[in-house]
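Partial view: only certain chains, each at its native spot in the assembly.
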Amino acid sequence: MSFSVSIRHRMGGFSLDVAFDAPKGVTALFGRSGTGKTTVVNAVAGLLKPDAGYARIDDVTLFDQAAGIWLPVHKRRLGYVFQDARLFPHMTVEENLAYGAKAQRRDMSKAQKDRVIDLLGIGDLLARRPARLSGGEKQRVAIGRALLADPKLLLLDEPLAALDEARKAEILPFLERLRDDAQIPILYVSHSIAEVARLATTVVVLEGGRVARAGAMADVLSDPDAVSALGVRDAGAVLAAKLVAHHADGLSELTTCGGALLLPGVQAEIGIHMRVRIRAQDVILSRSAPQGLSALNVLKGKIVSMRQGAGPGVMVRIACADEHILARITRRSAVAMGLQNGDEIFAIIKSVSVAQGDVGG
Amino acid sequence: GEVTVFAASSLKTALDEIAVQWQTSSGHTMRVSYAGSSALARQIQQGAPADIFVSANVDWMDVLDQQGLLRDNSRRDLLGNRLVLIGTDPTPAALVSDDILDRLDGGPLAMAMVSAVPAGIYGVQAWTALHIWDDLKPHVAQTDNVRSALALVALGEANLGVVYASDVVASSDIHVVASFPQTLHDPIIYPVARVSENPLNISAMTFLAGAAATEIFRKNGFTVLGGQ
Amino acid sequence: MSWLGPDGWTAVLLSLKVSFWAVFLSLPFSIAIAWILARKDFVGKQVVNGLVHLPLILPPVVTGYILLMILGRNAPVGAFLEQYLGIVVAFRWTGAAVAAAVMAFPLTVRAIRLAIEAVNPGLEDAASTLGASRVRVFFTITLPLIVPGIIAGVVMGFAKAMGEFGATITFVSAIPGRTQTLPSAIYGQLQVPGGEDLALRLVLVSVVVAMAALVVSEVVSRRVARRIAGQ
């Protein structure tokens, strides 16, 4: 499966010129406010007819202005969560949820419906109308409506912005399963790198209507050059890992290029390949293997580059096999420790987040 | 000076011409407001700035008379009119039900409202006197005024219609197919009266009864009743 | 019975029948035209818009006259309808309904058009992303959302139809029991001295009927609007 988009469009003083190819999975659109993310999503959805360009999923062409192809919006089989919820005010929440199935003259699987309602915690709202729902409630119903339309393409425009962390933590795994099990391509707009790192296969960074950087998620997020676009606090690297054991004390063990990692209970089967994300900011470097620390995770590697930022920080890139770890430390530490390219070094890691599991990957 | 005349709509052709003539001969202006007699009478009750009222029937004039709204002794019977049966086909018709129903050919007989508008009321009196009202009644299409009845015939929607002789004058493609004997209905009378103290009223009323006006009224199919 | 005069009740019932069918049968057209005027741009749009408003602009008698010249038994369209479809409207109650419908049309269309223009197109977009065809979007989103506007239009149309006189009497005359509507009966009573009493009673009936329709419509419309506003 592949997803291929090229769009040129002018509106008022804003011009958009965006093209990217993405393999199956989640393509994250990332960028500051007003850079054209929603415009791209609208064009893919068919709500905006761009001046030129095309969008294709595998061999299905959604539109191709040059070839004069334009698949009507309602035939695109979309699940679009709009940046504003756009619930149907004259219908109950339940009728909103059922709209897609009805429009497609399809019976909605009760199991699927219950699952989504449960996931989103909107069971109590079913009989209510949208007008007086709270901000987050509206957003959850909008997500449910899109998911229950049985889409072949999910368009999510900041779907979790109004939600609390706990709710996000419940919804994200569900989206992961859609990506992996149902293999639905997803176009995902978000300002949260944590979300992007967890879900995205491909990251497309927009700046002023142009693609500033596009590529595999791990590459883009571990590229010190992309750091400015992403924000320093959120820079970090992603490592391949394999789940090898679940221990009795609730920790799961993974092997990586640089050694073993112990993480709080990972919900997956032994043998699975996954990716873990390590924020540059969360890495402490040590010359020698540290002793008597509460941190369980120490990875070994070799310094390949050190890049001085505008502030007092240095971004250290550490090679471990053919992957990289990023560490952001102070210049003072770098000098005190006499760090040099080529030095062997230990990376002490406190918090690790599971970024993505792709079986057989 | 200026005189305002409230006159029944059916007088429009004649009075418009007379107003022009009066203006040339006297230098005064005659404004004529045309509407249904009932509306005009009610307006006069409500203090309308009318100087002279010409009604299409005696009833409304009687009402004003009883309420003391007419200037003393100013009421005259100005004009008379004849009731005729018209059609687009010039063949004369006999005033018997067979012939008339025949000519209607299933279509309507156009008349002004039979219990409200004078022309309609006279018509019913005539048909009743002829003993054929019961036969015709189901076929009657009633219009809000006599001119609309004429229009129905002119447009070919109705083959026959009952109107005043004065209505038919100018139309070349409408023909009088029968005249109703005047004995069959109440006399058709257009009374006139002064309703204000405008000093020009006398001269205007005199002009209305004068030779020039008489000729115009006659030309337009009215009979002029003239007597004091 | 005699409280309303010999033909009074007949006229009341006829007016109800005429007004009901006038509004009911013209409603789909009103909605369609309103939608086109609200959402489409095309050459000649102003002409269509003008035609819709024409019955408002013209003195009713003229409208009746025009109807007569088009739909009369000897008129081109009227004759055609009669010959080939067996439909006659002239001098029938159906003709009164046509006249009432034509006179009410601009009012109904305007109300519905305003309502359509107030619908957020984003909702229609959202429906189409969920797989709804244009037609389905219209019937499941647009139409339900404009129900208050439709009710307003229908009530105005109905009220107008109940009061319409000039065009009706010119087009279909006033044949008691067939085309003599309530306003014709009232008009007749106003022409004769002393007819005011009966006229007043007829007016009262007319007002009561229309007010009842008005109150019902308000209640229904309020409920619908509140539904849409939530709760």
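Read from first to last, the chains carry the letters A, B and C; within each, the first residue is number 1.
Everything that follows uses one rule, which is that contacts are C-beta pairs under 8 Å (C-beta built on N, C-alpha and C of every residue); 3 or more make two chains touch, one makes a residue touch a chain.
Given the structure is predicted, the values throughout are model-derived calculations rather than measurements.
Q: The viewer shows one copy per protein chain type. What formula describes the complete set of copies?
A: Written as a formula in the shown labels, the complex is A x2, B x1, C x2.
In this text, only the chains that are shown with their structure count from here on.
Q: Which of line, ring, star, complete and other names the graph you get from chains that touch?
A: Topology of touching chains reads as a line.
Q: Could you say which chain's mean Cα position falls nearest to the mean Cα position of the entire protein shown?
A: C
Q: In whole angstrom, how far does the Cα centroid of subunit B sit from the Cα centroid of subunit C?
A: Between these chains, centre-to-centre, one finds 35 Å.
Q: Cα centroid separation between subunit A and subunit B, in whole Å?
A: Distance between chain centres: 90 Å.
Q: Considering subunit B alone, which of its residues make contact with at least two other chains?
A: In subunit B, nothing touches at least two other chains.
Q: Help me check something: in the complex, which residues belonging to subunit B touch subunit C?
A: Touch residues, subunit B against subunit C: 36, 38, 41, 59-60, 62-63, 107-108, 110, 113, 115-117, 140-144, 148, 151-152, 155-157.
Q: Quick one: in the complex, what on subunit C touches subunit B?
A: Contacts found on subunit C: 65, 68-69, 72-75, 90-91, 165-166, 169-170, 172-176, 179-180, 184, 187-193, 195.
Q: Inside the complex, what are the residues of subunit C that reach subunit A?
A: 122-123, 125-134, 136-137, 140-141, 144-145, 227-231
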